[in-house]
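For this view, one protein chain was removed and the others were kept in their places.
Going in written order, the chains are labelled A, B and C, and every chain counts its residues from 1.
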Amino acid sequence: MKRKPELFKKVLVANRGEIAVRVSRALKEMGIECVCVYSEADRLSSHIAFADEAYSIGPAPATQSYLNIERIIETAKKSGCQAVHPGYGFLAESHEFARACEDQGIVFIGPGSKSIEQMGFKTQARKIMKGSGVPVIPGGEEPLSDEAEAITLAEKFGYPVIIKASAGGGGKGMRIVRAAGEMKSAFKTARNEAESAFGNPAIYIEKYIDRPRHIEVQILADNYGSMVYLGERECSIQRRYQKLIEESPSPAIDAKKRKLLGETALKAAEAAGYRNAGTVEFILDQSGRFYFLEVNTRLQVEHPVTELTTGIDLVKEQIRIASGFPLGIKQKDIKPEGSAIECRIYAEDPSNDFLPSLGKISRLRNPAGPWVRMENYVYEGYDVPVYYDPLIAKLITWGQTRPEALARMSRALEEYVIEGIETTIPFHIWVIRDENFRKGDFSTSYIDEHYTGKPTDEHRKVPSDVALIAAAINRVESTAVPKKGSTGTTNRWKDTSRREGVS
Amino acid sequence: MKRKPELFKKVLVANRGEIAVRVSRALKEMGIECVCVYSEADRLSSHIAFADEAYSIGPAPATQSYLNIERIIETAKKSGCQAVHPGYGFLAESHEFARACEDQGIVFIGPGSKSIEQMGFKTQARKIMKGSGVPVIPGGEEPLSDEAEAITLAEKFGYPVIIKASAGGGGKGMRIVRAAGEMKSAFKTARNEAESAFGNPAIYIEKYIDRPRHIEVQILADNYGSMVYLGERECSIQRRYQKLIEESPSPAIDAKKRKLLGETALKAAEAAGYRNAGTVEFILDQSGRFYFLEVNTRLQVEHPVTELTTGIDLVKEQIRIASGFPLGIKQKDIKPEGSAIECRIYAEDPSNDFLPSLGKISRLRNPAGPWVRMENYVYEGYDVPVYYDPLIAKLITWGQTRPEALARMSRALEEYVIEGIETTIPFHIWVIRDENFRKGDFSTSYIDEHYTGKPTDEHRKVPSDVALIAAAINRVESTAVPKKGSTGTTNRWKDTSRREGVS
Amino acid sequence: MEGYVKKGRRVVIYYASINGRDAKIKIEKKNDMYTIEIDDRSYVVDRQHLEGSGALSLVVDNKCYEASVTRSDGALLVCISGEKFEVTLKDELEYRSASPSARHTGLESEEIRAPMPGVVVCVEVEEGQRVSAGTAAVIVEAMKMQNEISAPAGGTVKQILVREGDVVDSRQVLVVIDRG
Partner (left out) sequence: MEGYVKKGRRVVIYYASINGRDAKIKIEKKNDMYTIEIDDRSYVVDRQHLEGSGALSLVVDNKCYEASVTRSDGALLVCISGEKFEVTLKDELEYRSASPSARHTGLESEEIRAPMPGVVVCVEVEEGQRVSAGTAAVIVEAMKMQNEISAPAGGTVKQILVREGDVVDSRQVLVVIDRG
């Protein structure tokens, strides 16, 4: 697959939402034409506005559009694309999709179908980890055939155990099981979710580590055997096993551990002959012990925090590598600076167990100013669709130190206005102000342990009297009091006067 | 004036617009309460939304509000502020204001009244420059008493000459005069503008260098004699002697020249005992010779490009220095990285000689994404007032190289939507695409020499057929065709059908 | 009565509840400025409407806030700097006539509603089936997450109003349980 290094002229982005916009922006900056695809539910999604060309690829459900390999390949060929960027989620880790691209002479911007299918990176990672003193979490690699098998394995490892989607990532198809009685329901919903999210119902089981921290290492590898690691990210703030806040560097990692994890990750990638961007995930238990968790053979949602500390545009690097360019960066030149943090803005109601919140965005003000980065795709008037992931934006800040990055995040979150739907903004404000989080004292159980969904007064900055004032003025001035038999509306002042007999 | 280093608790921002928001954001991130002031024309300006407290200080004209020293000092005292940040423009270089603050025990966040009044920095700069081989532009320091004096001096230096406001900066009160016959009108308008912008009509004259480049050096100095320079900015893209685009580093400066200018600037600041942030401006003529231009004893509009290459928050540094903290940065640690560029978004019509364009912003979409920074204050529905500077936003991008920074800027400008008023966005798009600018081949005469105000097809990316399609669809679908005697409106399709007798 | 006239000025009174706290609000307007008393504290308020956004710019005794107020199920939702508050306001009339939680008590049947819009993946109960509180009744998928909707109380399934594949709105009734 050696090709003369030459940037692609035209690339198809096989995704939607903020990541489609992110990739389009990189393509535009590189002077590459950007083709996007959209389902029937997404004609008004702004990833279309950020692309050069747009093609409709089918009905709203992802299985009929964003997961429709045949249709996407056909679109890439029809539009004359030389490569496809899969983003994350959807087909990003589908070896069938990568193979279909390759068969049609289209470059898959990622590690290649063989690498994905054989999970060489993952296998090698497990081997390398053992040799380097980082153990692997006990667990079966094999898809579970039924509930009974799950229970047998769980008893072998000891509860708690966790069920995960084989094709997965991003918390979809994941369930913790703490006792045999919970297995039935967990098995079923995990399977359904896996099917719905990845088009593949396969799930497996492993030992669950209590109160761990999630640490991962970003790597980049070119087609000629050069590779680098770009420091770690900590992603321990999670709900439903899905990340909500990520940062780099991790407050739990020192230079020595950083080097150990980074070099171990590279060894695994090297042994596997891995190419393009990848992430090796670890968990750190309460006693300070690392376990190898898994390997992601794609761009991560949280890649911006690494970008802001290193200055390296990971999406452009992915595209350059796939175009056949050798990596222009050497390990010794990578000196991450300062601290970066990302808050994922989901259309979910944090005061109601993070249930999805849908509807039209009636008002939107994005934060801005120094060292504030927005990755977004929604706009005022946009109707958040029911069919896809509820991630509507990512807010990332950088600071010379972690406290500065957090102070910027806090300031930016306070500027952020999204009305019409519930979002995770109030949750993020709460976390960034929380003393445990500020001290770096947290684990993946943080939300269960600390967050009630109802901020108490000590976590508030705005006096409740101000909310009463706003409500009272709103009611008094409300013109939405229709008068029977009158053509218009009236307002409360007039209304009151009439009741009083004053006119 | 040595005080125990302790951050202020509360600071008044004596300014409006984007710079008031910029300073408020820094204060919020530092945990300092932020008090803002506003004129009667500015109650709906969003610098209020970004502050903790707001005080009305008088009628719309700046001379009665933002230049009203007494009223601002009174507000600072009433609200319990320990310091005042003047931003740029208005009172930022008023020694009377700095003195009035000092008299009332309020810290003026800047170099102090004596330093401003005696222009020690400027005087020392002139001396140091001569010794270092950087000459001073021939010109009178003294305010001109009348037109005749101006003509006498102009004849001494040789035409062209330039008239400048003594209190000034930012192009206000500046006029080039190429022959004696132009002096009368230039003298009068420069004086009027100086009066209106700075409350001081004093103007002076100097030799005008043709087709120069404008290069300036940012310095920071603490109260204890430590000082650093933070690289240079090039600000040659100007109209009416006011900067429109700035970048760091300058494509015309190499490491040797950078060091020469930086060290010369520091020597001048050292000799003058200068404190806080300051800028030393130079011009570079066509033969590669530097001249000392002037010194600005305040924050510059274009400070963000230095921030993005150095990672240093200049506003926070100003506040820390004024709070009595020693500079935490050493010259050897300042290693500017990559390239940053700023486009100033003015409410002006570039196709109509950059005349101010006022009115309501009917639609606004700010650009975002990787390494894009917005400094803004306007919002959708905001009515840009007639009384103040037409700068409505600054867009800044960073890249590992100048071409990358430019590619990001181009991409961000194409995303940027401001409707309802004319802005400089189309101008910036034109410049960033222009070959001369991309090659770094430009001077302060660039706009006069290259920009016609009417982009030709070779500078366009959007085919004109698409504009025709948009216009035709708009007209055909327009519902703004009131029908006589009917209650509603109708659309063109129905209209056409009726004319055709089809129903 | 909701308001009265005091020295020629109109005054409106509300009985408010916010985060479990009760308060009495007296609101009075003069020259486009409000004087608002909450319990024993008095505030001078300058409010402006931000064009187009429906938001209020409030300067309350010189402190600045930007507030948005929306209605939801009889309450007012106030959002200021990313913090959310739920406020209920009653005027004198409403306050006096309100008897504690008159609605939805003593009902013989209970409705299971969708907590958010989504697609019905599976109906787990049948008409006539006995269920207890917490029994999963319907699984609704929204944004790739499957959510079990459970019976809030025990009883017999009286009516099933949706089936697999249906797109449901927030608050739509999915199943009716007979509590008898």
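Here is the rule we use: a residue touches a chain if its C-beta (ideal position, glycine included) is under 8 Å from a C-beta of that chain, and two chains touch if they have at least 3 such contacts.
This is a predicted model, so every value here is computed, not measured.
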Whole complex considered, the hidden chain contacts A, B
Given that one chain is not shown, which residue among A:114, A:360 or A:454 touches it?
A:360
Write down which of B:104, B:118, B:286 or B:362 is the residue touching the left-out chain.
B:362
From B:6, B:117, B:142 or B:419, the answer for touching the chain not displayed is B:419
Where the complex has a chain not shown, which of B:148, B:180 or B:469 is the residue touching it?
B:469
Sites on subunit A contacted by the missing partner chain, in the whole complex:
36, 43-44, 48-49, 51-55, 79, 360, 379-383
It is residues of subunit B that touch the chain not shown, namely 172, 185, 189, 192-193, 196-197, 240, 347, 349, 351-352, 355-359, 362-363, 365, 386-390, 413-414, 416-417, 419, 425-426, 429, 455, 457, 460-462, 464-476, 492-493, 496-497, 499-500, 502
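The rule is simple: only the chains that are shown with their structure count from here on.
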Out of every possible chain pairing, which has the most C-beta contacts?
A-C
Mean-CA-position distance for subunit B and subunit A (Å):
38
Would you mind listing the residues of subunit B that make contact with two or more other chains?
379-380
Expected list for subunit C, residues touching two or more other chains, is 53, 63, 66
